[in-house]
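Here's a structure for you.
A protein chain is absent from this complex, but the other protein chains hold their places.
What follows is chain A.
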Amino acid sequence: MSIVELERSGAARSRLRIIDCDIHPAMTSWTEVHPYLAKQWIDHLSVYGSHLRHAFSEALSHPRMSPDAARVDAYPEEGGPPGSSLELMRTQHLDPNGVETGMLIPLRWNPGSQRNLDFGVALTQAMNTWQVERWVKNEPRLRASVLIAQEDTGASVAEIDARAGDPNFTQILVLPKTDEPFGRRRYWPIFEAAVRSNLPIAIHVGGTNGHPSTGGGWASYYMEEHNTVAETMQAILTSLVFEGVFERFPQLRVVIMEGGLGWIPSLTARMDKHWSRLRSEVPHLKRPPSEYIREQVWFTTQPMEEPGTAAQLIDLFDRIGWDRLLFSTDYPHWDFDDPRYAFRANLSEAQRDQLLYGNAQAFYGLP
């Protein structure tokens, strides 16, 4: 029986050097994007508002564990939601945790889940500019993600092309609750544009599409629904593999964000087993599914698995591939991972640096 106690010196804290692949910035209000929206859409917002593809449009499908799904200590003193204060983000997270680069993942306002496609497209454009003007220009450690309204493929491609080559952006961001499984051909122009722009596609937990979170219907509890983020990611990954996306776009790079890790070896083994028996149904797959995943898919680490023994964690990393894991904290959300304590195993300095820094540095081509 061991008592878990932590004592760390200030010196150990300052030695950290990390790339955080999942930081959630927030607007204090819709007015923050007004400068980047056409008058038509500002009026639309005030008259009709935001309508997502599910019931109770302004609500989440399940109550979050804390208001705003946030750390209780992440509310700015001056008001506004967690993630809306750059100053607090600096003093509470970027500075003490040694964040050298942080990837912005805006989740709220869900442009890709808007019922009104034209409004969704206008919102992606506005929020992309907002990320640069409000965050990246004021804090050079941060990088923006190209939001797209994936249900309008043409507009998505135009937005990707418009941002391609802009060093403020490191990736394209899609939430996995797409109208159809994301590997379907209607979305392929997006993958083509991603490859053309040399931008990876980040798929971060979230979004609404009106479908229940689970194959068995709507969950009763937040805890129940929270487990389904892994199911959702499994569905999207199997779709991308079996529809042949990775075969058709061998240069495409995908990063699965916040979907957990423990399921990955089991899913890839199961897919390989089925492929060896049912391959003729999907002859466009030339290789076992696990190979596409091993070569073209990366995973962010938060929420880090906490298995019973450290050996199980090491085994998990061995099976996924140490070079596929990108560290993330999820700041300022409640299931934040602290870089000092996230990995409950004795890692070598090189392993720790690879997970916290090196992998993301290579993946995003950072200096």
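Structural remarks
As a working rule, contacts are C-beta pairs under 8 Å (C-beta built on N, C-alpha and C of every residue); 3 or more make two chains touch, one makes a residue touch a chain; residues count from 1.
Just so it is clear, contacts and distances are computed from a predicted model.
Look at the chain that isn't drawn here: its UniProt entry, checked against "Rieske (2Fe-2S) protein", "ABC transporter permease", "Peptide/nickel transport system substrate-binding protein" or "Response regulator", names it "Rieske (2Fe-2S) protein". Check A:R53, A:R71 or A:R253 against the missing chain and you find that the one touching it is A:R71. Residue in contact with the omitted chain (choice from A:E247, A:E305 or A:D335): A:D335. In the full complex, chain A touches the hidden chain at residues 1-6, 8, 65-66, 71-73, 334-338, 340-342.
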